[in-house]
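My questions all concern the structure below.
The complex appears here minus one protein chain, its other protein chains still in place.
Labels run A and B following the written order; every chain starts at residue 1.
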Amino acid sequence: MNLWKNIILFALIFLITSGPSIQAQTLSGEQILERVDNNYGSDNKIMVATMVIHGRRGSREVTSKTWVKGDDRSFTEYLAPPREKGTKMLKLGDQLWMFSPSTDRTIQISGHMLRQSVMGSDLSYEDMMEDPKLQNMYNAQVISEETYMDRPCWVLELTSLKEDIAYHSRKIWVDKERYVVLKEDRFAKGGKLLKTTEVKKVEQIDDRWVPTHALFKDVLKNGEGTEFRVESMEFNAEIPEYIFTKAALRR
Amino acid sequence: MIKFLIKGVLRDRSRSLFPVLTVTAGVFLTVVGFSWINGIQSNWVEVTAKYNTGHLDVMTRAYAEESEQSPIELAYIGLDQLLNDLRQDFPELIWTPRIKFGGLLDIPDENGETKVQGPCMGMAVDLFSKQTPDINILNLQDSVIRGRLPEKPSEILITEEFAQRLGVSMGQTATLISSTMYGSMAITNFSVTGTVRFGVSAMDRSTIIADISDIQNALNMENASGEVLGFFRDNLYENEKAQEIAQHFNSKYSDQDDEFSPIMSTLIQKSGLEDILGMVNMYGGVIIFVFVVVMSIVLWNAGLMGSLRRYGEIGVRMAIGEDKGHLYRSLIIESLIIGFIGSVLGTIIGLGLSFYLQAKGINIAYMMKNSTLMISDTFRANVTSLSYYVGFIPGMLATFLGSVISGLGIYKRKTSQLMKELET
Partner (left out) sequence: MTLFKLAFKNLLGAGIRTWLNVVVLSLSFVVIIWMQGLYKGMNNQAVTSTIDVIYAGGQYWQESYDPYDPLTLQDAHGVLPDELKSLIKKEEATALLIIQGTAYPQGRMMNLLIKGIAPDQKIISIPSHFLDKETKDIPAVIGTRMSESTGLKKGDTVTLRWRDANGTFDARDATIVQVMRTTVQTIDQGQIWVPLERLRELSRMEGEATLVIVDKDIANPSKTEGWEFKSLDFLLQDIKQLVQTKTAGASIFYVILLLLAMLAIFNTQVLSIFRRRKEIGTLMAIGFTRAKVIWLFTIEGAMHAVLAALVAALYGIPFLTWFSKTGWSLPESVDSYGFAIGEKLFPVYSAGLVIGTTVLVLVVTTIVSFIPTRKIAKLKPTDALRGKSS
């Protein structure tokens, strides 16, 4: 199972916004952030997504199905390619397990491994465990208003509230109507831009606006980054409780 | 005259035997000493060759650029064809694929939960194929401390130190958590069948050795390999030959515009050992030079002695009217004959021993405290083309010079005093 996939998946989950948009007058940064977080929603979701990894050898597609319940429980199963099929990943709070069907083993990713970057990628296991609610981690301030993807946006500067946040600050472009984050820059403490996320397409699913195509990129590194496409999305689905247990990994 | 002199040399044992024996011994030592120093030079790079680069190393151009990080995502795909080509084009080398990888080794408890885990470095080598060179090259058979070598798929060796740290017993399952060549996480079960020791701390910490096919499966590297190493069959690195082969290969197979086309590089290009080899060569060169000079002096000395010994004989020959120039020339030719015979004999015997030392080597393990070291404790001689004629320098030149100088004494002697001398 690919960590990239998971990381990006989780990262995208909080980018995915939902719920009716509220006409905003003059909102503070905090309020905007709250709405962004609310749009992300704590409800249940089932999503099938495909990730396109652009490597030096060409591109590769990986498809997964993810069940999310609330803020801190998710279960992912990989569907394709054949080699990855059946690999599962379970996140419960700040714990992360992985199951590989070929070995029939469940392995917890913990301790030092969490901070380890994965095979030279810039994303760590820890990134996957990040709190999806931005307001829990950052102060927000509106610094300007811009048009991005033909959508009027607020540009928010987020500064970390706590010390143990991986990215010291971020800059997000929030759609004024839909409260969808359309673009995000993540910065190191010294102010250097580390990573960017650009949403390429936003679609309406049920009555929510959902970014369904995004591009993630590590700007320090050469390369074309990784694309993420939502194939299907179901909100407020019935998800049985047993899915979020270690026993379900083996099933 | 030469015929006559050869007869003389052969028939008069006192005139021939000792000088020839001396020259033979001297030439013999020179040849062996030369080959030995040559061999020692190779020993300097042997560890690097075995564990890192081989004598020649084929990888993709992209891999080569970052090879110190062992980027398996840039591995060469199409290994079978490459191996075929290599074995066909360069049969003078043994070609064997290697994959270096990193990961975590995870030991489960009885419930399949992680009991203990630690980071590991992995080396995938050919363990199972019929004529695998790797078991020999890595001296695996003798390095096993506990257990045995892997015999079937999914069996691995790990270092003794690592096994102790993880508390692994033989036959136990160990799960390798690594990453495929496409970046996906790879989780594979292995059974630990034996432990080894390298004698190099950095490797002894946490190395695992697995069969190449197992790792290809585990890391999604079907028909792919990080590197293909080539070893000269006599296990001795020869830079010029290696460079020639690399050049030949690259002009035929490597494409500058395709970063995944293969490129071959030599041991010294790859390992940054150019300097050390240069130094060792220079050092060896000086040693050989000094040795040959000293040996020449010894044999020259022997030549001088020989002529002095024959003072009486020369006197008689002068007395019966032999021309001084003729006498001098005959002495010199005789010394050349002796030098030649001695040199040939010495070279033959010396080459014999050198070849033996090249094939067998001398294991100095008994001189060392740790006899299970995988680092090379076998020193070998190396017979090069120069080995065939290096002995002739002291062998012929020195005896020739010796008689040239001592023979000059002939011209100092006066015929009038000869009879007097002969009387004593």
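The working rule: a contact is a pair of C-beta atoms (placed from the backbone, for glycine too) under 8 Å apart; a residue touches a chain by one contact, two chains touch by 3 or more.
All of these numbers come straight from a predicted model, not from anything done at the bench.
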Let's see if you follow the contact definition: name the visible chains touching the chain that is missing. A, B
Would you mind spotting which of B:206, B:220, B:266 or B:343 touches the chain that isn't drawn? B:206
Hidden partner chain, touching residue among B:72, B:295, B:314 or B:410: B:295
When the complex is taken as a whole, what residues of subunit B touch the one chain not shown? 14, 18, 22, 25-26, 29, 32-33, 36-37, 40, 43-45, 48, 66, 68-69, 118-119, 199-202, 205-206, 271-273, 275-276, 278-279, 282-283, 287, 290-291, 294-295, 297-298, 301-302, 304-306, 308-309, 362, 364, 367-368, 370, 373, 375-377, 379
In the full complex, which residues of subunit A touch the absent chain? 112-113, 115-117, 120, 122, 126, 160, 163-168, 188-190, 192, 194, 220-223
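Here is the rule we go by: only the chains that are shown with their structure count from here on.
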Write out the stretch or stretches of subunit B touching subunit A in their complex. 62, 69, 71, 73-74, 104, 106, 108, 112-114, 175, 177, 179-180, 182-185, 187-189, 220, 259-260
Applying the document's contact rule, which stretches of subunit A touch subunit B when the two form their complex? 1-4, 53, 55-57, 60, 62, 83-84, 87, 98, 100, 102-108, 113, 118-121
